[in-house]
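Only one protein chain is missing; all other protein chains are in place.
Up next, subunit A:
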Amino acid sequence: MNVIQAVKLYITKMTEESGPGMKVILMDKDTTSIVSMVFSQSEILQKEVYLFERIDSHSKWDNMKHMKCIVFLRPTSENISLLCRELRYPKYGVYFIYFSNVISKADIKTLAECDEQETVREVQEVFADYLAVDRHLFSFNIAGCLHGRSWNQHHLQRCAQGILALLLSVKRRAVVRYEAASEPCARLAERVRDLLRREAVLIDNNIPFNGEIPTPQLLIIDRRDDPVTPLLSQWTYQAMVHELLTINNNRVSLAHLPEVHKDFKEVVLSSEQDEFYAKNLYSNFGEIGQTMKSLMDEFQKKAKSHQKVESIADMKHFVEQYPLFKKMSGTVTKHVTVVGELSACVTRHNLLEVSELEQEIACQSDHSKHLQRLKNLLSNAAVRHHDAAKLVGLYALRYEKHASNALPSLIEALKNRGVSEQLIKSVINLLEYGGAHARQSDLFGLQDAVKITKRLFKGLNGVENIYTQHTPLLKDTLEDLIKGKLRENLYPTMGGDDGAYGRRPQDIFVFIVGGATYEEALCVHQINQTYSGVRIVLGGTTVHNSTSFFEEVKAAMQGVHRTHTRHIRNV
């Protein structure tokens, strides 16, 4: 169940089926992202694909009859009509058409009618209809999937189709479970079930039923149940880069940095193409600093020995090692630039202090101390407004029902700091979005006796690393699921309990409506390693950092009246 591999296999299949010859690949905006997540341009070039064209581009018509065209599109109605236009006046010799999802017969008929020159050789459905971020992480890159707490219909359809494609691409049947308290989860679960039913024949023909292993489960949960995780500062490499620099389709823009080398205006961080990144994406910031340093030292030693190129022999020697040298130097320089910027951010904005308080608010319970420290930080000019708002948001969620809750005064403090109206509003939004009324689970472990004692013990023993105390709620949910203890009344099965409850699933797909985070991806990675035989794939409408999460919350709360925060009058 490696989702990157699944997409790669599909694309390789496409390039191979068209046989040898010069090829062009014709894509839309979505499929371009899908392909670019798993293949670098040079890899694709080696498959004889030399041109990348967008179906919606309006460039001049050229006669390119000597080329084979691989068409890879999502089956939307706009794409169909654009493709019809292309087929009526074909630029290329032959067309191999692949749709990333189920396509209707009516659409095929339309295409057939436009293909007067008989250039179409192949029409297929392949199910590479999601962005494979990591081997166990996928996303649809939808920011703001909910609008006023209910689905944007277009996004609902996209997610359901994407999940169907995911199951087909890794050849798994699955029972669908969802978070009962969440309306959007129920809607999505229904939609997925409908799609699965509609494609029952395709599934029966291609995915043999295996009675020996428990049926894989698809679990659909709501971000509202855990609004804390996306707010926390992260200290593992990948998550940290996303929080501070933002990863978009495996790409990080460094263009805003002064004096950045022109090669690094935008860097690609892909675990498939960058070995260093693959091995260090879950290392924490301290570890990675050390690794970088030793790598730099060795590298400089090597580089120095290369500088004395005096004789022809030296030169020859240098050229012979050149590819590896160049490759290594590129990787090292890239990561040094990124890590350098991260560490500058950390010192510039007091992130260590901020993160420490964040973790303590999320994991411990000491209202007066937290409030005091929070007030101190709010008066510290080095702390970014965004981090200040995050902290107040965390406080608001954590001590929502606390007797001496001081949110209004904190909001006053934010105002005095000069924090924008917009940002202050997002604190209130956050409380409306993910406050106690919206959560089904016991996020802070306040009710469960076991959890309270756990917390107590943790407090007594001291914590290993104050910056990484927090574990996402997802971990508990998944462990319950693996042990067969996830309660059926809270997470019902679509179409009734068919005895899957109590059986311990090995293959699990979790989808978070409202977006996943890299912290959760790390957590899934750890569970995959800890529990042998268990394979979990995590997905979300998008992959959040705190900034995008505020946007998500804003979209979800648009037009919703305040019902639970009316007592806060100073906003």
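The rule we apply is simple: contacts are C-beta pairs under 8 Å (C-beta built on N, C-alpha and C of every residue); 3 or more make two chains touch, one makes a residue touch a chain; residues count from 1.
Operating definition for what follows: contacts and distances are computed from a predicted model.
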Choices "RNA polymerase II C-terminal domain phosphatase-like", "Ras-related protein Rab-3", "Rabenosyn-5" or "Geranylgeranyl transferase type-2 subunit beta" - which one is the UniProt name of the chain not shown: "Rabenosyn-5"
Of A:55, A:71 or A:120, the residue in touch with the unshown chain: A:120
From A:135, A:187 or A:544, residue that would touch the chain that is not displayed: A:135
Listed residues A:158, A:224, A:349 or A:535, member touching the removed chain: A:535
Residue ranges of subunit A at the interface with the undisplayed chain: 1-2, 5-6, 9-10, 12-13, 20, 22, 24, 42, 45-46, 48, 50-51, 53, 59-60, 62, 64-67, 91, 93, 103, 105, 108-109, 111-113, 115-128, 135, 168-171, 202-203, 206-207, 271, 275-276, 278-283, 287, 291, 294-295, 298-299, 302, 305, 317, 320-321, 323-325, 328, 528-529, 532, 535
